[in-house]
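With one protein chain held back, the other chains of the complex are shown just where they sit.
Right after this comes chain A.
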Amino acid sequence: MTQTAHRATANPADPAPDDLDRRRRTLHATLWVCGLTALLLAGIPVAIGLGPVPVEPGTVARIVAAHLVGGLDITWTPSEDSIVWLVRAPRVLLAAVVGAALAVSGVALQALVRNVLAEPYLLGVSAGASTGAALTILFGVGASVGANSLTGSAFLGALAATGIVFAVAAIGGRITSVRLLLAGVAVGYVLNAVTSFLIFASDTPEGARAVLFWLLGSLARADWPAVLVAGSLLVVSFAVLLLWSRRLDALTLGDDTAHALGSPPARLRAQALVVVALCVGAAVAVSGGIGFVGLVVPHVARLCVGGVHRRLLPVSALIGASFLIWADVVARMAFVPRELPLGIITAVLGAPFLLFLVRRVRSAA
């Protein structure tokens, strides 16, 4: 009955029926995605070239190509080769992966708890990861497994923390946004206390220093296995979230609306949380606790393409990737030969932007 009513109001003889400026909308989003992709791709060889020993971006590209496909005349020194291929290329790519993972998780979590201040570490993920990392750094837990025990224990810690948050939020009924927020904050505090206690109990200054450095975030441990593992987890989580993008749209409008539009909110929250936990867990395990990226980048992306997740997710991922690559370049270059913890840079860059956003949000409301 309604359908006939609709057709009747749209005049079929009209040469250009009103399509809500579909082309302009699509073009706008496409331009952002293409522009940001170009920026990211162009930035990667430049960022690899930058460092205490500079390497030309052209040389960087040839070294990478030689490793990937082979068959090129070697015009570079062996030390340039190992700096580019073994040290900086995995590091820059890992920066991109971690930046994208944090940004995408931030977008998803802000939708899941319907709160603009939500960020990936809200679920206690970073607190759990740091507890796991502290156990390994201070007491050598899991050290027998091999060189990647730190990454592994941080990842397990992150997943365990999310599991606890999940269980607490689900006590006595459905997982609502408020319950999730409270559970995340509470579990985060407890795990941070555990980490502090571990530092206190270990009574080794170097250990405490190592944990602190890890907590502030660093990509210094980057290698190819880390890039591949974190990268594939990112790709899977991103694809799943993109597939659910319209459900996330509906969820931001409220639980009743989400249900009425065919996405039962409690189930979507539970499913998306698992995906986000894997994504953030991987990022934190390989890089420590890099703050502000997951909080600020989603807001920057919303300024560019609005709040529709189908556009917001890719744009956030691209901005997050570029942002962390360049933040890490600053971390490497600012105080050569010492490295600045990455979390300090992201906080210094992120906080002023957050204040700018607060002003904008106030005036829009």
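Keep in mind that, in the parts below, a residue touches a chain if its C-beta (ideal position, glycine included) is under 8 Å from a C-beta of that chain, and two chains touch if they have at least 3 such contacts; residues count from 1.
Everything that follows uses one rule, which is that contacts and distances are computed from a predicted model.
K.L.:
Identify the UniProt protein name of the omitted chain, choosing among "dihydrouracil dehydrogenase (NAD(+))", "ABC transporter ATPase", "(2Fe-2S)-binding protein" or "Cobalamin biosynthesis protein CbiM".
P.N.:
Options "dihydrouracil dehydrogenase (NAD(+))", "ABC transporter ATPase", "(2Fe-2S)-binding protein" or "Cobalamin biosynthesis protein CbiM" narrow down to "ABC transporter ATPase" for the missing chain.
K.L.:
For the full complex, which residue in A:Val116, A:Ala167, A:Ala193 or A:Val358 touches the chain that was left out?
P.N.:
Per the contact definition at the top, the residue touching the missing chain is A:Val116.
K.L.:
Touch as defined at the start, partner being the missing chain; which of A:Leu86, A:Ala167, A:Ala201 or A:Leu261 qualifies?
P.N.:
Answering carefully, the residue with contact to the hidden chain is A:Leu261.
K.L.:
With the missing chain put back, one of A:His67, A:Arg221 or A:Arg310 would touch it. Which one?
P.N.:
A:Arg310
K.L.:
Footprint of the hidden chain on chain A, which residues?
P.N.:
Against the missing chain, chain A presents residues 1-3, 5-6, 9-10, 17-22, 25, 110-111, 114-116, 243-246, 249-250, 252-257, 259-262, 302, 306-308, 310, 364-365.
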